[in-house]
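Notes follow the structure.
Here we show just some of the chains, and they stay where they sit in the whole.
Chains here go by letter, A, B, C and D, matching the order in which they are written, and residues are numbered from 1 within each.
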Amino acid sequence: MTRPNPKVDTVTDRPSVSINAPTSGWGAVSVDSPQAAGAPVMDLRDVSVFYGNYEAVRGTSMPIRQNQITAMIGPSGCGKSTILRSLNRMNDLVPGARVAGKITYHGQDLYAKDVDPIQVRRRIGMVFQKPNPFPKSIFDNVAYGLKINGIKGNLHDQVEEALTGAALWDEVKDKLKTSGLALSGGQQQRLCIARTIAVRPDVILMDEPCSALDPIATGKIEDLMHELAKTYTIVIVTHNMQQAARVSHYTSFFTAEVDEKQVRHGRLVEFSETGKLFTNPTDKRTEDYITGRFG
Amino acid sequence: GCGGGDDDSDTGTGGTDASAGASEYANLSGDLKASGASFPDAYYQEVITEFKGVAPNLTVNYNAVGSGQGKKDFGANLNDFAGSDSTVKDGDGPTAGSFLYVPTVAAPITVSFNISGVDKLQLSPDTLAKIFQTDIKTWNDAAIAADNPGVTLPATNITVVHRAEGSGTTNNFTKYLVAAAPDTWKLKSGDVVDWPASTQGAEKNSGVAQLIKQTDGGIGYVDFSDARASGLKFAAIKNKDGQFVEASIEGTTAALQGAEIAEDLTFNPLNAAGATTYPITAPTYILVRTTYTDAAKKDAVKGFVRYILTEGQTLAPEVDFAPLPDELKTKALAQLDKIQ
Amino acid sequence: MADPVTRPPASDAPNLTRGALSLRRRIANRLALVLITLALVVAVVPLGLVVWSVLSRGGSVISWEFLTADIPNSFRRAGGGVGPAVIGTLIITGMAALMAIPLGVLGAIYLNEYGKQKPLARMIRMMADIMTGVPSIVMGLFIYSTWVLLFESRSGFAGALALACLMLPVIIRSTEEMLRLVPDELRQASLALGARKWRTTVTVVLPAAISGITSGVLLAIARAAGETAPIVFVVGITSATNWNLFEGENTALPAQIFRNASQVFEPAQERAWGSALTLIVIVLVFTIVARIIANRFAIKER
Amino acid sequence: MTTQTQTGPDPKTALSSRGGGPRADRSFQVLTLAAGLLVLAVLALILITTTREAWPAFSEMGLRFITENRWDPPSEIFGGLAFIYGTAIVSLIALIFAVPVSIGIALFLTELAPRRLRGPAVTVIDLLAAVPSVVFGLWGVLVVAPKLVPVYRWFHDVFGGIPLIGRVFGDPVGSGRSFMTAGLILAIMIIPIITSIAREVFDTVPRADKDAALALGATRWEMITGAVFPHSFGGLVGAVILGLGRAMGETIAVALVIGSSTQITANIFASGNAMPSVIVSQIGESNGTFTAALVGLGVVLFIMTVLINTAAQAIVRRAEIRMKGSAA
């Protein structure tokens, strides 16, 4: 299995923002400037997320680059999921959850007053840890998003397109009417991906999408991610360092640190091009983690 | 046991006038369970309360569950005596020969109504039968108007209220209709009759009274005592002599004069002759066993029933019941001696 | 852009504002949410009215005298109280609980710890569900035709039997539910220490589930205390307190409410309201205690 | 065994069983089994004794017991169709009102209510559940029924003229004791029952499913229809059936407000009767075949409850297989 290099062919015509620029405000976090990268679709500036009074993640700054796969790694409880869910305002659903700092999406403040979280989520899709197809037929699973969003066009064609895009069409084309729950775990997860891409989002967030799958199914999803990155921007949380190394172009490493008051907060320790992070980490904590000295 | 009964009686009954009788009752002790007719309930409860004064050691419970249930309990040995407005038929529970009828009081069954704007109503047996058969559906029907010259009747629908459960009152009321309106009344008589579909049922006499009171246009049959106590208006009924007579104790007493008394002391004062007679007059009985295995129980039953037939009779008018004529009372007292 | 054809068209200037949501979807959503909220109001209104009726009409009746005095033997008579019915409710329901709780808990232990998915256990489970559905009037008929007729007497105990039959399946199922919530790890931990199964069940599983079981039991008792039909059937009636469950007829608050509710006389109706308030308070105490126990001592989630 | 100073006896002998341990285990199991079997015994007894009591009526009437609409005890004719109809119509009315309201409340509690409102709202529902049915009956007969007459009259005046449907809104009975009143009282009674189960059902919908719908850009309502309902179908049917069972079996509240008429009519504002209330009001004064017939109504009611439950379970199973696929 080979680690892909950041895709140079996906560079867009947008001006490349130098993420090392002093204005970026990423402070202590060591950020590496990759030689070639997509323009930032999303941008986190000093983002902290609170659950009630508890600050789960503190001051995170990083870009999410177009048509690149950005991985988030770190020990359990360091706030990876929390940050991920703040990217499409899923945290709005947790009572008491609050985001400080600024998250922009195509330059637009994601948490601005007039922004409708429903529109945000439609554009920034999400795939979850456990495959969670609806208890409906395979077809209806994929068609659901199309229907509620009132997307026009031939429903069947669009469902086929999405299933094809998720590398599942051939396996299910003869049983579109059967329940999505009757599929194997790996197929279910690809169905969930199909469901997500059917509404043609811009960014896809994935929270440990393979942690419930066996190695073979995991391999298929990883291959699919490469494929999807041609069209979509992907952010993936994973516990599995090997996976991050295999699939991502950029990796951010989080850890949980205890402050003066003995409260644990998640912290972004290092964000850089994946190859660099794994072979030549700037931070001692990153190095300890990836060499298995803790976790 | 009833130890020291004599001593108790001296102190306990000091206030009562009939000292001979008092000492007799004061010896009684234990519990008496009774159930049955709701028709005489008000009277029995009155008697029980008074009786407590002369027989403080004896507790009597009369449970107004209805004549049918009372008879059934009696048959199943669930009570010590039963109250019933109707006679015992096969399958009611008690086996023939195992019990005696003791008539206690009699009372009118009123035809109570609730029509806004109407205070007085006169009904002939035929009209009454038609109303309860739902042949007549509204109050301004010609037949009713004919019985009530000069009264303005509303077009309100008639709501017929009857007893939901089997009942001695129903039995007597329908018996009256059979006797007084033989050509019109089709539903026959009995503890239960096959009421027309749109009529409504309610439980016990006071339940019927409640439902009439709640219903504009309601009419139903209720014992005199309950009807008066609940402030219902009731109709004057045309008697055998062609007179419209309102329910009253006097009308009942008049009806009792003419009633023929059978060997077993049952009698039928319904639709009796006489100008002042209220025609829907019903008797009520207590069923006692011919033999009680428990001697104390026997004495208690005898004592209580004797009290009803003697001092108790004077209480009857207070709660709107008619006492028995003297002749019947004597016979009833004699009946008590048959209990073993 | 690398692949302009499949690229979502909106990505460059995404409209994220609320206006972007179609009117139809917005209205459907609003309307549904309003209706859902309204549903609560629809339920609260009758509750408020009932509580108001019972409080206003029963509240003026209730006094110490009312709660303790004998029942007047005539419905027409004012005064007196429903003391015998209060006592009757407490001892009949208490006796029923005494019978149903141990049997129910043992039955639940069988279902959850031994029977599991065995055919017999499934059958018992199904029958318990069916028994839960037996209309209370049928239970009354059953006790009447077996117990009352056999022993030729209505009694408090007959009522307790009927209530116990009604409670038994409820207790079995709710207790089983609670036992099921006890994590298997606890059983395994105990077994791994060399404990026998019965000891594990008695010393580990039951204590772990005790709060849930207690709250389920109390709710079953509360429900039984309000049962009327079987009481009217098999308990009979008395106007004086009868402490003896086995001899003599008895009475209970629901029966008093039922009898007095269909009376035309004002004093009777007042007794009905007073009894209703008393009964509600008794039931409520059980319910609240059940909730407190459930909340306070719930199996700690980990 | 050098360092294992703690290990007492030689393991070779120690591994075989000691004392009465296994027997204690056995006895305990038998004890619990006996308690479990008691359910079967009681249920069998109920069926046997009630059926035996009812037998005279069943054998006399045969199938006409449930197909004939004539209840004439003096003539020994016991056709209970009117009461079956009454039970059905009253339960139907109760469900029509209670189901949407209960599901609404349950959704409110699980999906909408801010956390601090959730507690009080649950308390309200619990309070409602704590009110014994006889109290609703009391309230129904003394307060509600008379007050509803003008309301019924209004409905009759407005809708009574419509062909066909108008017959449902017929002439209201003067006392207000009617199918409709009984149905409404029952609805209030079963709302907390259905609500509490529906709430549990909605609570078991995996957070992930709801998140999945929302992450696709669904509104809350779309999330409810798309993710919550498909998951809850079986549970909701169960909840409704439990409520239906309670409604069908409710005796006292119905007996007080239904009006005790023996009739089959489309008019929901007319009085009628239901099986349990017939039993409770007439059995005391009955005997012989009449008593048998009333007990027979109980048996029929019981059988109906069981049949409905079984049918519902079958429906749920089929729907669940369709939705979840054969695998799950």
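Assume contacts are C-beta pairs under 8 Å (C-beta built on N, C-alpha and C of every residue); 3 or more make two chains touch, one makes a residue touch a chain.
All of these numbers come straight from a predicted model, not from anything done at the bench.
A single instance of every chain kind is placed in view; the whole complex contains them as A x2, B x1, C x1, D x1.
Note that only the chains that are shown with their structure count from here on.
Compared on C-beta pairs in contact, A-D and B-C come out with A-D as the pair having more. The mean-CA centres of subunit A and subunit D are about 47 angstrom from one another, to the nearest whole unit. Measuring from the averaged C-alpha position of subunit B to that of subunit C gives a distance of 42 Å. Averaged C-alpha coordinates give centres for subunit C and subunit D that are 14 Å from one another. The set of subunit B residues that touch two or more partner chains comprises 65, 202-203. Across the assembly, subunit D contributes residues 219, 222 that each touch 2 or more other chains.
Chain pairs that touch, as defined above: A-C, A-D, B-C, B-D, C-D.
Partner subunit A is touched in their complex by these residues of subunit D: 114-115, 206, 208-209, 211-219, 222, 226-227, 230-231, 322-328. Contacts from subunit D toward subunit C in the complex involve residues 21-22, 24-25, 28-29, 31-40, 42-43, 45-46, 49-50, 53, 100-105, 107-108, 111-112, 121, 124-139, 141-143, 188, 191-192, 195, 219-222, 224, 245, 248-252, 256, 276, 279-280, 283, 295, 298-299, 301-302, 305-306, 309. Within the complex, the subunit B residues that touch subunit D are 65-69, 71-72, 91-93, 156-157, 159, 164-167, 188, 190-195, 197-203, 211, 214-218.
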